[in-house]
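This is the structure, below, for whatever I ask next.
Just one protein chain is left out here, and the rest sit where they should.
Right, subunit A next:
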Amino acid sequence: MRIATAKQSYSSDEALLRTNTQWAWMGILALALLAAPFLLDGYWLYLACLVTINVASATGLNILTGFTGLVSLGQAAFMAVGAYTVAVLQRDVGTPFLFNLLAAGALTAIVGVLVGLPSLRVKGLYLAIATIAASFILHFVFVNWQSLTNGPSGISLEPATFFGAPLTSNFHLYWVFVPITALMVLGAANLFRTRIGRAFIAIRDRDISAEVLGIPLLRYKLLSFAISSFYAGIAGGMWAYFFRVVTPESFPFITSIFFLAAIIVGGMGTILGGIVGAVFMTLVPELLRFLVEWASPFVPNAGTLLSPVRTVVFGALIVGFLVFEPQGMAEIIQRIRRFFHLWPFRK
């Protein structure tokens, strides 16, 4: 039951976490994140890092598509810009890790603003097509700007060093990636407590009345593109340090759809949605793998079925969520929360 939530100051009523239950859950999450690298073996640690990167990127896309209502299928290309920025900086300049990541974010933000320029005139499906076009243009640049990107063979990276400590294993990378992603998620949550986040939501819901309230549409749409691409760029940079090789095929178009699916399944326009969506969509293929392994004694050739089954389940999940739970997993969580607000007094 939800009790004792009255507040004595406006600042405490404006806080992100307002109840003891929320603080308790956050504490459990923090403990789990701290304990994870010691409990997980190599492969699961690899997945944990991948999930962390995807959460950062999905949160970024959620700012643009979920909160501002601008559908983008350019997320993979934005991540690629970040990854190449990190790779080139490390290869040619040798600047430190954090600087490279920030530079990746900044450069991707600039690219994002350029891609977002048509958004004043076109919306919805048409904007999605414009972002697809931008992805293919960027892909063309990665393949053909040989002197910088080394063409189709791509760039290999040395392991990063973080203040002198080499980040050679996933164990090391985990300790760097998780705080970075946590900060990014916190930033996004903060954003939607302020005027800028509210303006984004206003543009999504009713752009005409947003204008009457004094929100200049183009400026805020571009700002949303900039922040979202900044997130994508940092995620792409982390990706580059994680896989240590960046080629034009590292970020295929399907990756953009993956992230869009992640926020749809997780819940568009909620911070929680971006997180659970990215976690869920990254782990689903692994769960399927376990299912197939478990079924292999009974089903002949189970192994060869894995790949098509994966694709079918992926598609079915997206369709299933669109039909049965259009608000995504975040809404399921909210419903459970609301149930316990009154529990045990209402059944």
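Here is the rule we use: a contact is a pair of C-beta atoms (placed from the backbone, for glycine too) under 8 Å apart; a residue touches a chain by one contact, two chains touch by 3 or more; residues count from 1.
The definition used in the following text is that contacts and distances are computed from a predicted model.
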{"item": "Name per UniProt, for the chain absent here [options: \"Spore germination protein\", \"ABC transporter ATP-binding protein\", \"Integral membrane protein\" or \"NADH-quinone oxidoreductase subunit N\"]", "value": "\"ABC transporter ATP-binding protein\""}
{"item": "Contacting the left-out chain in the complete assembly, out of A:Val51, A:Ile227 or A:Val246", "value": "A:Ile227"}
{"item": "Absent-chain contact - pick from A:Arg2, A:Arg121, A:Arg206 or A:Arg338", "value": "A:Arg206"}
{"item": "Contact partner of the left-out chain, one of A:Arg91, A:Lys123 or A:Arg198", "value": "A:Arg198"}
{"item": "Positions on subunit A where the hidden chain makes contact", "value": "10-11, 13-14, 187-188, 190-191, 193-199, 201-202, 205-206, 208-209, 211-216, 223, 226-227, 269"}
